[in-house]
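The complex appears here without one of its protein chains, the remainder shown in place.
Going by the order they are written in, the chains are A, B and C; count residues from 1 in each one.
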Amino acid sequence: MTILITLIPLLPLLGFIILGLGYRSIPKHIASIIGPGSILISFILSVIVLLNFRFSPFAFRFFDWISFGNLSISFDFLIDPLSILMMLIITGVGFIIHVYSVGYMSHDEGFNRFFAYMNLFIFFMLILVMAANYAVMFIGWEGVGLCSYLLIGFWFKNQQFNNAAKKAFIMNRIGDLGFLLGMFLIYKTFRSFNYVTIFDLAKTMSPGSGAITAITLLLFVGAVGKSAQIPLYTWLPDAMAGPTPVSALIHAATMVTAGVYMVARSGVLYVLAPETMEIMGITAMATMLLAAAIAVFQNDIKKVLAYSTISQLGYMFVALSVGAFTAAMFHLMTHAFFKALLFLGAGSVIHALEGEQDIRKMGGLKNAMPKTFWTFLIGTLAIAGIPPLSGFFSKDEILANVFSSSQPMWIIAVAVTMLTAFYMFRLIFFTFFGSYRGNGHPQFSNIHESPAMMTIPLMILAFLAFAGGFLNIPELMGGSRVLKEFLAPVFADAVKLNQIPHMPVPERREWFNIALVLFLVLLMAFRAFRKFGDLKPDDGNRISGIGARSIFGKLAENKFYVDELYDAVFVKPVLKVSGALHEFIEVKFIDRIVNGTGTLVVRFSNIIRYLQAGHVGAYMFFMIIGILLILFFNIIL
Amino acid sequence: MNSIISLSVLGVLVLFLGILKKKTWLLPLILVGLVASLMMTLLHWNMNRSLFHNMLIIDNTGVAFSSVLIFSTFLIFLFAARYYRKVIRPLDDIYAIMIFALVGAVLMSYYGNLIMLFIGIETLSIALYVLAGSHKEAITSNEATLKYFLLGSFLSGFLLFGIALLYGSSGSFDLYAIHSYVVDHIQQGLPPMFKAGLFLLIIGLAFKIAIAPFHFWAPDVYEGTPTLLTAFMATVVKTASVVAMYRFFSITFFGIHGVWEMTIAILAGITIVIGNVTGLYQPNLKRMLAYSSISHSGYMMLAMVAFSGRTANALLFYSVAYSIATITAFAILILVREARGNDYFGSFNGIAKKNRIEAFTLAVAMLSLTGIPPLAGFMGKYFLFAAAIEQGWLWLVIIAIAGSAVSVGYYFKPIIAMYFREDQGTILQSGKPFKVHILFLTLLTILLGFLPFLLSGLI
Amino acid sequence: MLTLILILLPLLVAIGLFFIKNERWARNLALAAALIESGISIAALYTYFNFCHCQLLFRFEWLANYGISLKFGMDGLSMLMTLLTNFLVPVVIYSSFTQKVERASSFYSLIILMQAGLIGVFTAFDGMMFYIFWELTLIPAYFIAAYWGGENRIRITLKFFAYTFSGSLLMLVAIIYLYFHTPLPHSFDHIWLYASNLNPAEQVWVFLAFFLAFAIKIPIFPFHTWQPDTYVTAPYSGSMLLGGLMSKMGLFGMIRWMIPITYPVLNRTDGFFIIFPLIGIVYASLIAIRQDDLKRFVAYTSIAHLGLVAAGAMALNAQAMQGAMIQMVSHGINIVGLFIIIQYIESRTKTTSIAELQGIALKAPRLAVLFMIILLGSIALPLTNGFVGEFLILLGLFKYYWLYAAVAGLTVIFSVVYMLWMYQRVMLGNTNTVTESFTDLSWKEMIPLIAIVIMIFWIGIAPGMFMHLAENGVRQIIGVVR
Partner (left out) sequence: MNALNSIPISYYLMFCSILFCIGVIGVLIKRNALVILMSIELMINSINLLLAAFSAYSNDPAGQIFVFFIMVVAAAEVAIGLAIIVLIYKTTHSIDIDVLNKLKW
């Protein structure tokens, strides 16, 4: 069994190594078997693991990594419902996206390189979720960051893309520093990195103790970096520079949710730190609101999806901040399905339009590429939360939990839901409805559906996005909560220790909430339809978006100038300081002192050598003075 | 004793050969004679006796140092033939005078009585006055000898006055007698007359060792004197004067400290600073070596200040290491002057390209003088520093290491010129014997660095 | 005995090489000697593990009445550093084969001589021997840099020599001073020196002397200004030896000599002296960002990295010191790798200016990959060698004082900033006129880099052996400190 489990991450690694070493020699058709194949096998293995999983989490040692004295960091894997769930999502969705990429990247000369990176990413992601201690988790944590860097900058001819990649890595690293310090504090407090030991010890500690608050905050910094929350979210939109499958896999389905996973994993610690939970809640609120607001005004199809991802992640963090871990994980899963679907759909559109990403130049594609359209529509409905699609259930659960703990938060969450619905429908109307606005290139006539290699994955994901929700139908609707039961043992302690007050909500109220939210969502959808239902090429001001009108719109369209702000506050000053340090401190101060001592001695030498004037008389005189001084000091004194 | 007699005889023989115009026999005879007298000197090893009522005291210190003196002279004579290649006349006079000077030096390392000290010093000095001026045509040589003579006799006047005062107060010239006098009077403080005498004597010796502020003669005289004899001055004279000072202190102030140490310490400090710092600005190797020799006398004073049982040995090792390196440097200097007219650092450019051995030896000599391990110079410095630190003269040691740090600035000039600057052309014409000699010296330098125990445990 | 052979073999080879006229033979002989040396040190490792955990001691009373003995041995630390030396020197020599060296015999004999010196420094258990070999390495380093160096090498190298020499003279005084405070009979043996009893004031002075000497050698801010110029002007082999091994002498000296002898000072000043390397980390990283010359860039990055190591060494706890040891090895390997790559780039494009380079990755994927791996190693990505050490150091520092760890941790961010930016500007983007005709690495050229990459992953994934070696020594020293 353990061998099978270790194979799960190792197979993608093997794929990476093979493809990496033979990135020139291996022909495409073989690469396109190795790449997805390795993932498929590890998916099957994960399924096997799931099937013979007996509801008792078990950890085992792969090998000893860093160990000396009393410190021992070993490469341990932990298999419990949570990690199994993540493994399934990663390998499953990963495999589908791999398959899709075979079609999508078919014409790219970096084909093998692409799959090598993708496999490497899967490897690290699996390490991240399968780790049994924070140190090993950190391996994955950094590794996925690296892969996202490599994949965002995949087309490295273009320095813009490289900048985006660099930005992503750096911002991730800022988070990672927090994570590291968190780990150190953990080690200092609990003398271990192992989840089990840590949580057992933590349970005994009093809630709100300083150490735990600090730990959770530092870890949360890491999560903020990884999961693109305020203030470290600006890398994610830029990350859309990478190939679309990358955006789907890394920047929607898996990597960006690592933060959520990590917080859920350390749930025990977090419930013991109410302050952290509050901070997390506020951050998440702000993030999802901001991101949703920006998304409404974006005209790049992928950017819209990117911002929607950010806000959905905020959603998950809100759930975490009220201690609704299952809900968060549930939404994580469904989000993985429908956001991957949406990205791949967008990808197929871009593919068809030969790289066009501006939705203002699209339109009327629903006839040209029906499969893409229908799947995309399903995705939209799902994310908008239309029953009975997956999004509805997951969102509803989060909303229910939030409502039971604090109404104001609930109101904001609802607002975000409305915005989500609005921008998603705006997107779909811009893209697929109305009439084609891409004047000339490419000709509407030769726009056609993507190959089966790409559409089949779309359909599979569409099915998942549709049916994924049934895993966890609330009792309210008399459903069975498979996922909740499945995850229950993991979160048992966390839920027990949860500090946030949960007032029971009467059923009628819950039904009312659901109905209300649904109504509002439909309202927004309708409003979107009224505005952008059928866009013609001529009516410019509607096309150019609402941005043109209100000042708020302007701000939002320019992402509230956050990038510019960061540039002015951090980037430019650092460069200036760097130059200044070198010029003034290094060269003109420190080094000048060093050289100065040298020149000083030489000057001194040049002075005193004139004592040696060459006149015998002078010499005698000096000597006499010397003699007199010596006699004076030794005899008179 | 043997050495004194044998050397005097040798000198006379040399003169006879000169009369007989046997030019070719001269140097072989001298070298053999020197080796012979070296042997004779070593025969005295471990026979501690005093001759003529303590006029001469034959002890291991004396034996060791006089052997060193004879050996250095031997090394210098190795290069004599080369140096006087162009001269036709026999040169017996110069060689003879050198040997007589050596006799004086040996006397200084054996003396047990101030009379002997005086005679030794004067024999040495008067001989050197002549040698310094031996290059009669060269005005520089004339100037050198004049300066040396005037300053020398002037200072030996003070030396004599000192001796007289010591005699007046202690009633004897015998070191042991003076020692007993000191022992008696040290409690109620030595009388001013004695102190005056003491310090005048010290000053007289300090002049010979070239300690600031009595060092002024050194650079000028070194520069003006014919190079071979400069080597003689820089090594033999210095060693002899140091050992003379050591003998005086070790016997008259046996087991007594604090009368003269602070004075010497301050002088040493000044010497190290002036020597090293001034050396930094010198344009040519010869003058630079003069200043380096000044600074080295400063270093030697470290051991003198920290007077202990190990001082003699430290001085011995240091003077050997210093002499060997200096002689090497002068040997190369002779070559360069011959080939390129002058010894400005510019004329050393690119020697390493065509004369690898010469460059290598000079480099080793310079590094040894700088005190880079594992060369002899380093071990020498180590013994001095160790002695000084043991006695707690930390500030002096700090000055000393600062000096060594500065000395890198000038000792590396020839190295840089030879290895890293572009070539100037003329190759140095050094015969095979010459190569062998300098390699022999370099080997000694390295060997003493690796196996210091050959010399470190002697006395 | 093995230890003695390890020191003597290169010495003799170095002397022999001087007299070899044929340059091709000279360099091959040098490489052969270096490889044999590595073989011997592996044998030493084998005996160390299998037969005795003893320290392969060699002892010979050299100056009995002055307490100096030729005492050489290999505990874990020495073994680790010796392995590093004997791994890097062949790599350095081999990588120099790709370009023409005039007077090769002298060149290689100096390199081998330096190797002898380094091994002497790392294996010396006698204070005076440590000092002697310490200086012995300086001479070949100086000559290599000054003879085969770039423009205005004379001034720069003389500055380098004088600066480091003054520092080590202070150390000499400190060592002698200690000697006279060792229990009777005085001795330079390290156990005696550890046992020397000084009053607090003396301790401070001795500590300062040591600290200055090592700080200049490593170098630690603000004593680092000789280093960038020297790295730039020195030939590549020289820079590799300086950055890869000579800087380690300082750190090793700290761990082996300074800390066990004067740790009370570190305790009393609680961590004041750690502030210098910490400043150095931030300062050098910031400066590195804007450097245009690749060698200068590497120089500043190494100041930052070594600052971290020094901070770890002075944090006086097992984790940090362990990390420092591992990180010394890793940094040595990585910086040599970087220099090799820069050497290849310059040999093809005749420039080291970042601004002039662009898009090399398009032309040379192999170079790009190897470069990226080494780069990841030096930004301390998990599973590469950089991480293990950096992680432990930061962990230890955190235990010492969390703020220090936070500041030192900035290297996690900065390293990515400057490294990636450099990589982006040099390797990525589209080619320009300079890099138009850039040819990819030949297998011959790849060999040293592959060796380095293997080490990077070995230490990164399975540091067990290295940890074990380091632990053995570190435990002793921490034992002394406690």
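Criterion: a residue touches a chain if its C-beta (ideal position, glycine included) is under 8 Å from a C-beta of that chain, and two chains touch if they have at least 3 such contacts.
Everything numeric in this text was worked out from a predicted model, so none of it was measured.
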Check the whole complex and report which displayed chains the hidden chain contacts. A, B
For the chain not shown, which residue from B:Pro219, B:Gly275 or B:Pro414 touches it across the whole complex? B:Pro219
Out of B:Glu122, B:Glu261, B:Glu338 or B:Glu390, only one touches the absent chain, namely B:Glu122
Touching the left-out chain: which of B:Tyr167, B:Tyr344 or B:Phe450? B:Tyr167
Could you please point out the chain B residues that touch the chain left off the display? 115, 118-119, 122, 126, 129-130, 133, 136, 139-140, 142-147, 149-150, 153-154, 157, 160-161, 163-164, 167-168, 171-173, 193, 219-221, 223-224, 281
For review purposes, identify every residue of chain A that touches the missing chain, sorted by number. 609-610, 612-617, 620-621, 624
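Here is the rule we use: only the chains that are shown with their structure count from here on.
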Which chain pair is joined by more contacting C-beta pairs, B-C or A-C? A-C
Using Cα averages as centroids, what's the distance between chain A and chain B in whole Å? 79
Using mean CA coordinates as chain centres, what's the gap between chain A and chain C in Å? 38
Could you put a whole-Å number on the gap between the CA centroids of chain B and chain C? 43
Using the touch rule from the top of the page, what residues of chain B touch 2 or more other chains? 409
Shared-contact residues (touching 2 or more other chains) in chain C: 162
For the chain C and chain B complex, residues of the former touching the latter: 62-66, 128, 131-133, 135-136, 138-139, 143, 146-147, 153-154, 158, 161-162, 165-166, 169-170, 172-173, 176-177, 179-180
For chain B, which residues count as touching chain C in their complex? 367, 372-374, 378, 382-383, 385-386, 389-390, 394, 397-398, 401-402, 404-405, 408-409, 412, 416, 419-421, 452-453, 456-457
Give every residue of chain A touching chain B within the complex, in rising order. 598, 601-602, 604-606, 608-609, 611-612, 614, 616, 618-620, 622-623, 625-627, 630-631, 633-635
